[in-house]
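Worksheet for the structure shown next.
Taken from a larger complex, these chains appear in their original positions, while the remainder are omitted.
Chains here go by letter, A and B, matching the order in which they are written, and residues are numbered from 1 within each.
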Amino acid sequence: MSLKGKDILSAFDFEREDLERLFKLADRLREEINDKGTLDYALGKVMVTAFFEPSTRTKLSFQFAMERLGGKVINFDVSTSSLLKGESDVDTMKIIDGYGPDVIVIRQKIPYFPHKVKDIVKAPIINAGDGPHEHPTQALLDVYTIWRELGEVDGLKVGIMGDLKYGRTPSSLSFMLTRFNNVRIYYIAPEVIQIRDEVLKEIKGKVNYMKVDKPEDVIEELDVLYITRLQKERFANPEEYERLKGVYKIDKKFLMKFKHIPIIMHPLPRVWELDPGVDELPQAKYFEQAKNGLYARAALIKEILGV
Amino acid sequence: MSLKGKDILSAFDFEREDLERLFKLADRLREEINDKGTLDYALGKVMVTAFFEPSTRTKLSFQFAMERLGGKVINFDVSTSSLLKGESDVDTMKIIDGYGPDVIVIRQKIPYFPHKVKDIVKAPIINAGDGPHEHPTQALLDVYTIWRELGEVDGLKVGIMGDLKYGRTPSSLSFMLTRFNNVRIYYIAPEVIQIRDEVLKEIKGKVNYMKVDKPEDVIEELDVLYITRLQKERFANPEEYERLKGVYKIDKKFLMKFKHIPIIMHPLPRVWELDPGVDELPQAKYFEQAKNGLYARAALIKEILGV
């Protein structure tokens, strides 16, 4: 089994056996890259990063992954492109595809944009974030991080906190966790930004979950606390937003109150919700998590290219 | 004969024998790239894309062309450069040239900018659009597309429609068509944006042409209908612009009225003047045309580098 030539649009596009195979491959590539620097699996292959939205980690880690596999990367950067002239994004994708890239990584504001173009475009495509909808390779590196840090995923208790309603990361992570057994998800957020019913409908019966209002209600039970940003623009009332800062900011002092501290994850970038003081705790895994993105994505690219 | 080390500033820089040789080379490179992915003709060579204006197709296809030939590309992107500090574009070109690139591709707002710097700059330069003036490699891929689709260029009837006054594409295409025998050009546009007299002076006696007001007057005689955008800012009167939309928009329904439909080309990006419904017709060749840009430019780069 392999993902050769497949599109990756959703976290559901990975079966459990795909994930286990990719995680082991990621570990192997890590060793080979540490050993040799740059490999030659993807020699002569070309990846396009078609980013219609700004990005740091995702774009850079895809670039590093492809370069370390020995391939080439061509960036399509919307800020210097003819989109200024009013071209449709679908035309742009057709043109990029016509140049014959071996794989295209797409970041878009529009939900389901990759789904819309997948049959138009011949190259395999990887959804690197379609608005508030999904971000499957973020979930891949998230679950890879949990697997590396805790040795397994089955049976774990995972708290996901922050902007669950509009964040694509919580959805994709939830979907991917359904591939494992006896996982329990705690959605930690005020009602106004709690996880959407569409997401819950997708995972119902495949994973246990419950909604929780505040992190202190559940933290000691958790194996993983996964923090995401709360975005000011989601709140009609600025005072409500300011009040929430008190409740949903995780700092060292807060964590030290508990006997058991779960591993702390964050897709980054962080703003105020995760204090830099936490960085020194052994449970802080978010920079390791970012780094894992390189290896998880390299594994995925290698499989999709079939090299 | 070859173009080794030559500057390409105008469509007139290609003789007929250059064009025929480049078209055959483009076909050969297409096969080799389809076969092997990345070639090694340009190993160790460096191209700079010096783009002082936004671009999608042109920049991407030059990048792909050079990468597929095995070379390297360094982008000089004006939006992140010191031009913000007020440096002259001529100084910028001198500095880029001093770094010793093997070829420089220039896109500029200023007409004749490449002509102005060609003797200052040691590397061969390719004009990738100098304001409303010329875009010779667009003409190269346009005529390559006609040659591939119709088997020859001699004797063809080519309608060029849209913004003929300010568009660089119609000028360069007209110039290149003079290299063939018995071609007839129909310039289809309202008088306010008809082809300029300077352009007609250059082609007089070398190609037959006539001005036409509306596409329906001539479409059944055409072998090729080449559509370009009408830009709103060209019209003093917005109502005039809105009225023209009715006359110069090509859609499937309009085309199906005619017994003979010519091949439809467009340099892209398109806005309203070419309806996406046309894409399904067998005569729609504009995405193929964009794709041909990769091979036509690869052939040109290979010759200029002398590899």
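Note that a residue touches a chain if its C-beta (ideal position, glycine included) is under 8 Å from a C-beta of that chain, and two chains touch if they have at least 3 such contacts.
Since the model is a prediction, treat every value here as computed from it, not as a measurement.
Novice: Tell me how many copies the full complex contains, given that 2 of them appear here.
Specialist: All together, the file's complex is an assembly of 3 copies.
In the analysis below, only the chains that are shown with their structure count from here on.
Novice: Roughly how far is subunit A from subunit B, centre to centre by C-alpha average, rounded to an integer in Å?
Specialist: 40
Novice: For subunit B, which residues count as touching subunit A in their complex?
Specialist: It is residues 33-34, 36-38, 51, 54-57, 59-61, 63-64, 67-68, 77, 79, 229, 268-271, 276, 287-288, 290-291, 294 of subunit B that touch subunit A.
Novice: Which of the residues in subunit A end up touching subunit B in this complex?
Specialist: 43-46, 72, 74, 76-77, 79-88, 91-92, 94-96, 98-102
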